[in-house]
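Got a structure here, written out as structure tokens. Questions coming.
Note that one protein chain of the assembly has been removed; the remaining protein chains are unaltered in position.
Labels for the chains are A and B, by order of writing; each one numbers its residues from 1.
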Amino acid sequence: MTTSVLLQDLTRAFGVTRALDGLSIEMAPGELVALLGPSGCGKTTALRIVAGFETADTGSVLVNGKDISSVPASRRDMGMVFQSYSLFPNMPALDNVAFGLRMRKMGASQRRQRAADLLDMVGLAPQARQYPHQLSGGQQQRVALARALAIEPRVLLLDEPLSALDAKVRLQLREQIRTLQQRLGTTTLFVTHDQEEALSMADRVGVMRQGRLEQIAAPDELYTDPATAFVAEFVGVMNRIPGELQPSGQVTALGSTVPVRGHRPDETAVDVLVRPEGLTLEVAENGNGIVTTRTFLGSVTRVGVQLSGDVAVQVDRPSAESAALGPGASVSVSLPGQPVLVATRLVS
Amino acid sequence: MAALGTSSRATAWRWTILIVAAVYFLLPLWAALRFAGISAFGSVIGEPGFTASLALSVRLAVITTLVTIALMLPTTVYVHLRLPKLRRLLEGITILPIVIPPVVLIVGVLAIAPGFLKSTSLLLALVYVVLAMPFTYRALDAGLRALDLKTIVEASNSLGAGWLSTLWRVLLPNLRTALLSATVLSVAMVLGEFTMASLDLYQTFPVWIYVNSQTSGQVSVAASLLALFVTWIFLLGITVIGTRQSRKTGGGAVTLFTVAPAETRGN
Partner (left out) sequence: MRKLLRGVRLALGVIPFGVYVGLFLLAPMVAVAIGAFQDNSGGFTLSNVQAATHGVYLHGFWQSIVLSVISAVLPGILGLMLAYAIVRAEGGNLLRQVAITAAGVFANFGGVPLAFIFIATIGSSGLVSQWLTSLGFDPYAHGFTLYSLLGVIIVYLYFQIPLMVLVILPALEGLRPAWREAAENLGARTWDYWRFVGGPVLLPSFLGCVLLLFGSALSAYATAEALTNGTIPLTAIQIGSFLNGNVIAGQENIGKALGLGMVVIIAVAMMIYVVLQRRAARWLR
């Protein structure tokens, strides 16, 4: 099954609100693309347009080059997993999984066999005769996954399928979904607001905001090379340090001047965006900050520092070197020479 | 909204049903209005027996409502507070009047009531309390469930209020809507109850309408419309006031009807 999907310039407005403002994404066959963003950013709308439950105002969806915008949802041959409670309550798990096959007029014994195989694939063979209300949340979602995959869909669509589950189950299911998807090679679109989920599962992640795609890239690129301040702060932890934009185009903060990367705001008063591992910290008698917290995270320790001027930052250091950094210690935090991202200063 | 079912054909179908329903329900009212004629409305008040029967109905309504609240409110609060396990049983008991048709109940009541009670209309009012139980209980129960009863009573006690104070200053104000609901429902029920009143040989308002129809059909129809109209104002009023009240405190819209109301109204 090699299916490519192209979302072309989708727009959708609900009254005054523009849910989608020109969204274009190209999905390669077998790829898992995650749409990541805060609630209201349009990611679910985009997914539902692909599924056929919403129609775009302008733009089109192409599957393998063909425009399917006018094809009804029941004939798009896509499997969808909803956020929760989408299993038909009046059927046991097996019949739920077999439903799509029944709609395709597959014979009874044949579809039961296939449904059983799929339940086995998600590890729920013993639960075949159980009703949805007898299954746990995680089990229900696995059945929902099996149900979507039973029809051998060209595209798999997942609408925040793990949001309603608790943490441990979420982690297990994450792996299962990814493994299955890779094994079957199904082109998949996955919507979530959890950045950890998106980064760990996807081949590429598209960060959305107010109906627009801010950046779409592989997870590591998103993290190390965020294109905009929004992406930088949404993915991973980011420090905001007040600085001054110089006429030379560089920015001054924490006593040093460094080059600027990416977009340059118009104002001179800006915030510099740096990751915790991007700051250097030294014990210093008359430094620019006092340690407030120290959190042990395994190989890395996250040190919270209160800088002069009412600015708080987090700095990551190897745990082995962080013994002396107890609360109250006087330290000096500085920027190394690398180019940094800047953003308009936030007035808090 | 799913893409299915939002086609224009489905919409046309839906609106047709709604319009046909509106016509079916409104046509008889209009026909009744035409039949009675405007003059009938005027003469309703002058008809012999009108005032007496209306006064009787109102008196019974007042007694029933007072007894209902005096009985159901403390009981419901008590059960919510002290005997939560009995709640299901209480709910079950209050549903019983729905299973027992009023016509059967009045047979039983008349069979065992002592003579002194039987000769007054008070008996009717007291039995009405039982008929009204399903809705009054539900109204009070819903009102209590919306409060975190245990917590506010404990808070009130810890701040030094005695039981009476707590009931009067804390619980009653918070149960205003529920009490209003219960009152209106029970008043509406009593004003419209025909079965038991007629068989107990008391001429309440509905009974008067029926008896009077032999002599003047138009006046009876006018009186019926009047009775209906007044009940509507009551019920609509309580929905509006109740919704406004509950919206003020962060609740949702108020709906009165969860269980079959019609059966115990002596239909």
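Note that in this section contacts are C-beta pairs under 8 Å (C-beta built on N, C-alpha and C of every residue); 3 or more make two chains touch, one makes a residue touch a chain.
Computed from a prediction, not measured in an experiment: that's the story for all the values here.
Screening A:S74, A:S248, A:S330 or A:T344 against the full complex identifies A:S74 as the residue touching the chain left out. Per the touch definition above, the residue from B:A55, B:A155, B:L172 or B:L236 contacting the chain not shown is B:L236.
Of the residues in chain B, those that touch the hidden partner chain are 1-5, 10-11, 13-15, 17-18, 21, 25, 27-29, 31-32, 34-36, 71-72, 74-75, 78-79, 82-83, 86, 90, 93, 95-112, 126-127, 129-130, 188, 192-195, 198-199, 206-207, 209-210, 213, 217, 220-221, 223-225, 227-228, 231-232, 235-236, 239, 253, 255-257, 260-263, 265-267.
Seen across the whole complex, the unshown chain contacts chain A at 51-53, 72-76, 78-80, 82-91, 99-100, 102-104, 133, 144, 147-148, 151.
Here, only the chains that are shown with their structure count from here on.
If each chain is reduced to the centroid of its CA atoms, chain A and chain B end up 54 Å from each other.
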